[in-house]
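The complex appears here minus one protein chain, its other protein chains still in place.
We call the chains A, B and C, going by the order they appear; numbering starts again at 1 in every chain.
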Amino acid sequence: MAPPILHSPVQLSPAAALALSQQAPAFLRSSSSTVSSSPLSTLLSGPEKSEQWLQYENLIVSCLRTGDDQAAHQCLRRLVARFGDDNERVQALRGLVKEAEAQGNGALEEVLKEYNQILDENDTNIPIAKRRIALLRSMGRLSDAASALVQLLDFSPTDAEAWSELSDIYLSQGLYPQAIYAIEEVLVLAPNAWNIHARLGELQYMAATAPGVANGLYQKYMAEAVKRFARSVELCDDYLRGYYGLKLVSKRLLNDGAKATRQTDDSEFALPGTSTLERLNELATARLSEIVRHSAASDRGWRGYSEAEVAAARALLADDASAIER
Amino acid sequence: MAQVPVQSIHRDPQLFYWILFPITIVMILTGVLRHYATVLMASAPKKQDQKATREQRSLLHGINVRGNHHVLSKPSFTARRDALITAYESGAYLKNPDSRGQPPPNPMSDPNAMEGMMGMMKNQMAMVIPNTLIMSWINAFFSGYVIMKLPFPLTIKFKSMLQAGVATRDMDPRWMSSISWYFLCIFGLQPVFNFLLGSDNAASQMAQQMNQMGPQGGAQMFGPGVDPNKQFLAEAENLAVIEHHSVLDGVEQRLLAGIKV
Amino acid sequence: MVICILASPIIVIRSFGASRPQAQEASNTAMTLLSKTITAFGSLLLAHACYSAREHTALQSIRAATAATLTSSSTAATSLPVDIIIETIISTFIILLGLVLGTRPLRPLEWRVWAGKIEREGEEGFTDNAGAVDKDYMGNPFSVLESRPNFVDIRKQRKEFAEWVQKGDGKQGQ
């Protein structure tokens, strides 16, 4: 029985989450229920594996997602037995379980009150603070969530995950400059994260193509978007998302190449010339088609891409081809 | 020196059972014990209140911005730099802003400083105590005779060390007493410890320290006896002096040159 | 004699990480069956060579003692019969081959190549030679910055899952 996965199950597709949560009963039976039934067994059972507790955590999230609350409670009891009640992460997980089972707004307010009460006792409890922000956001109170997050980031500015969440909240509120600022903070903490470079490129592309944006701002955002996608591809060979963005941005810039490119002052990035744009576009198209061809045939060593991404790339290539025929 | 006649002393093969292997096994077990002892004695990180974490992490954030300035574009970097410099100089992130002037608390009296130093002392103890115990145990039980012949010749001055218990002057230094087997085991057992306990275990570190005796680490950040305000000012200065170059400059040309279509 | 039989398994045990329950996960080499058999065979050969060498010197010293000619023992190496020498060297090379085959596949250093491998091959790129995915492989380490597990909105995910199930049933239903 393959042990449940170690990395976070949050971005799993529903089918994979279902498969994972169905493994829960078997996994619960296989590992010892009580922590140390007899001293001899702990002595012989060898050093405790840290992954085991990570697997419990992931199981809780997947079981809650698929509705298997009973298994989630069992995992939670194991974690409480092992780490005790005052462990911050266990408290956060218990809050998660309560949130999942809360019916209606009244119960949610109850859970929120509980979070506030825990935070009053110990305000450096980051997992609970994050849970509270997630709850505020799921209850639709975006501005409260944003202010709580800003306050959390004030006392712990090196938390990349919180910055990324802040950027997502700003994006959902349509505040592009702040969202870009927050993602740049994530980049400062993880300078070589190719998916964050691509994310920043996407944000800048959205900011540039947002309705009613000034031409100067449009140039600025598009120029940096091209560079961000190029950097994400430079950091990771055959990065489908990077090439996809690069193609999108260069195609759009080529289409409206007619508008005079305003000369920006030197501190900002200048738009690349049309020749480089064409070569970039051609490079992106070539690589994208190669990736699509390989992963469609699922050659050995090309199976890492997710179907959705490959389909999106195929669509982009298709309408590119049709554009040429027209 | 004249070719020393090859001395061959007939030895009872039982020597190996009752000397060599007990010493080796005892050493392996003490190594494993030492590893788990240091793991158990490692004190859990102390809970810090919000202000202290805020101060530390704000400085870390500044250092990150300075370290990874190449990832940002020029305008965003200059905006961040000015904001950080003004905040650092105004002492916005200090834990207790009123104590900016006074010298830092004396490390001896400072309670949490003691905690850090106690930790280091415990590790040293874990290294030294088992060592002396085994040495005295060997000298007590296994001295006074020679057990094995070294395959390679050694200079005379090793003789006094290796044949401590054996009072014969003209014995070829290649003959080994059990204490020399102990020295061999200290360094030789490193691969075994790496194998048994994973490669970054305390047992093998002791041996590495023995032959390196490197100087202790440099000045600790936020350690005892360091004034946070000075660190903030120093950091502000470093930030001001950075001449920014972005990794994004010319990234398209690099890409087109690098990746063949 | 018992000694050298006992001594050579030390090498065998030390190279067989997996067989010892207490072997630390970090250091045990995930060997395929092939490299284990090669190393086992080499170790047996080596044990036999050690045993015969031991016998030979014991025999020789007895014969030397009885013939009371102490001068005959020249340096031990040359007096060893040639078949034992060959056997030792061959067994060393066999174990060497087994150990080298037993090492885990290496990982590329350059960021571009390493990231490309993660994106392109996913889990397959990071398996040890026994096919099991490496313990410390967790996909793109920065994907956690985008999926943000600590901020997961569990209620939304439950709703999405419920819809997916209905849609799924709906589809299977037709």
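In this section, contacts are C-beta pairs under 8 Å (C-beta built on N, C-alpha and C of every residue); 3 or more make two chains touch, one makes a residue touch a chain.
Please note the rule applied: contacts and distances are computed from a predicted model.
One chain of the complex is hidden; its UniProt record names it "ER membrane protein complex subunit 6", one of "Mediator of RNA polymerase II transcription subunit 27", "tRNA N6-adenosine threonylcarbamoyltransferase", "ER membrane protein complex subunit 6" or "Ribosomal RNA-processing protein 43".
In the full complex, chain B touches the hidden chain at residues 10-11, 13, 16, 20, 70, 147-153, 176, 181, 184-185, 187-192, 194-195, 199, 245, 247, 254.
Although one chain is not drawn, its touching partners on chain C can still be listed: residues 3-4, 7-8, 11, 14-15, 27, 29, 46, 49-50, 53-54, 57-58, 61, 75-77, 80, 84-85, 88-89, 91-92, 95-97, 99-101, 103-114, 136.
Keep in mind that, in the parts below, only the chains that are shown with their structure count from here on.
If each chain is reduced to the centroid of its CA atoms, chain A and chain C end up 36 Å from each other.
In chain A, the residues touching two or more other chains are 234, 237.
Touching of two or more other chains is recorded for no residue of chain B.
On the chain C side of its complex with chain A, the touching residues are 21-22, 24-25, 111-113, 115-116, 118-125, 135, 138-140, 142-158, 160-162, 164-165.
The touching residues of chain A, counted against chain C in their complex, run 6-8, 10-11, 14, 17-18, 44, 46-47, 49, 51, 61, 64-67, 92, 96, 99-100, 102, 127, 130-131, 133-134, 137-138, 160-161, 164-165, 168, 186, 190, 192-196, 199, 234-240, 300-305.
Those residues of chain A that touch chain B in the complex are listed here as 123-124, 154-158, 181, 184, 187-189, 191, 224, 226-228, 230-231, 233-234, 237, 267-269, 272, 276, 279-280, 282-283, 286-287.
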